[in-house]
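Everything below concerns the one structure shown next.
Apart from one protein chain that is not included, each protein chain of the complex appears where it belongs.
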Amino acid sequence: MTRTITLAIESQAECIELLSGALGGLCRLLALPAAPIEIAMVEAVNNVVEHAYHGEPGHPVWVEFEWAPNRLSLRVRDRGQPMAPGRLEAAPALADPDPAALSPRSRGLTLIKSCMDTVEYEARDGVNTLSMSRALATGESV
Amino acid sequence: MTRTITLAIESQAECIELLSGALGGLCRLLALPAAPIEIAMVEAVNNVVEHAYHGEPGHPVWVEFEWAPNRLSLRVRDRGQPMAPGRLEAAPALADPDPAALSPRSRGLTLIKSCMDTVEYEARDGVNTLSMSRALATGESV
Amino acid sequence: MILTHRIIEGIDIAALSGRLVMADAPQVRQKLLEIIEQGNGKLILNLAEVGFMDSSGLSVLVSAFKAARAKSGDLALLYLSPAVRSLIELTRLQQVFAIFDDEAAALARLR
Partner (left out) sequence: MILTHRIIEGIDIAALSGRLVMADAPQVRQKLLEIIEQGNGKLILNLAEVGFMDSSGLSVLVSAFKAARAKSGDLALLYLSPAVRSLIELTRLQQVFAIFDDEAAALARLR
């Protein structure tokens, strides 16, 4: 059986913590690996607040959490400016850092891709959706 | 500063647990007294599923969680059949049970009223809202 | 919700584990009533592993209590988890239910 809960906040950095709290409780309840799931969600929501809404508060951010015994799916939705086509695909895989050319930025999409098994993006009818999923070993626990 | 997160499920008994999981994580994050808050929310949502929607799945249930340093407010919303006027007020206070006339039912509203400081109900424009709040001792913890 | 059941000297001992809430209450109620029906109406219910209980869960306990009494038996609650204890105390049902922290004492009561 699949079960779904949707979490919604306004686009404010201070509210992202509430999403983390709720997600942490869900991971605990369902014995999911909380660390990579929280990273993926927080990075996706950070991007919505920062890029889709340009740091403007008061806009909606939704996180749909869908649990099936063998798969967790997260869908992060916004009504802001869509991500440029190809941007997600262009995000590099994790690689050894170059100490001489360390950038303080641009790890969000890369982290999301490394924490989840599938990552897709769709902009449609004014709603943008980043869909991520991760296979769960049956009985996988924290 | 006030911060708000909204949790939404469909009207299915099996999904209420997800609300509990998310609420538990929020209580942990904010060091709130989880037990009475969870009881109040679960009883309110049970009532929506059972009475407002008559056990029919597929209808929306929202829980708005609003945290201020000195007060937690929960608003449980539905689009189902409203509660009869005066029903909330008529719910008895907690009292010693009579072993000879024990009813297996009708403790929901009474529990909500005993776990929260204020409880109000409003049916307006097709949306019903049970609003509850509880004062928080600053620094009150589990 | 997991229910395990054994019988000692004609007394039923059932243990619940998980969340005893609206989604699970009908099934658990039915199982407990079956146990009471098929046995002597003497039931010990171990609640140590019940992490959360709502008023539907309470109503299951009340149903089992009434069914046991109707058969001239009784219900004894054993090892309340903190969540269960606080709900039972909130509703003052400790005035009605016999509650034990020791299986031997619960057995002695029902023998």
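Which chain is which? They are A, B and C, in the order written, and residues in each are numbered from 1.
One rule holds for everything that comes next: a contact is a pair of C-beta atoms (placed from the backbone, for glycine too) under 8 Å apart; a residue touches a chain by one contact, two chains touch by 3 or more.
What you are looking at is a predicted structure, and each value in this text was computed from that prediction instead of being measured.
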Check: Which shown chains does the chain we cannot see touch?
Finding: A
Next item on the list: Check the options A:8, A:22 or A:42 and report the residue that touches the missing chain.
Entry: A:42
Check: In the full complex, which of A:4, A:20 or A:129 touches the chain missing from this view?
Finding: A:20
Notebook entry, point to check: On subunit A, what residues meet the omitted chain?
Noted result: 13-14, 16-17, 20, 35, 38-39, 42-43, 46, 49-50, 94-97, 99, 102-105, 107-108, 111, 114-115
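In the analysis below, only the chains that are shown with their structure count from here on.
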Check: Using each chain's Cα centroid, which is most distant from the centroid of subunit B?
Finding: A
Margin query: Please tell me the distance, in whole Å, between the geometric centres of subunit B and subunit C computed from their C-alpha atoms.
Written below: 26
Margin query: Suppose each chain is reduced to the average of its Cα coordinates; what separation in Å results between subunit A and subunit B?
Written below: 29
Note to self: Show the residues in subunit C shared as contacts by 2 or more other chains, in ascending order.
What the structure shows: none
Notebook entry, point to check: What residues in subunit A touch two or more of the other chains?
Noted result: none
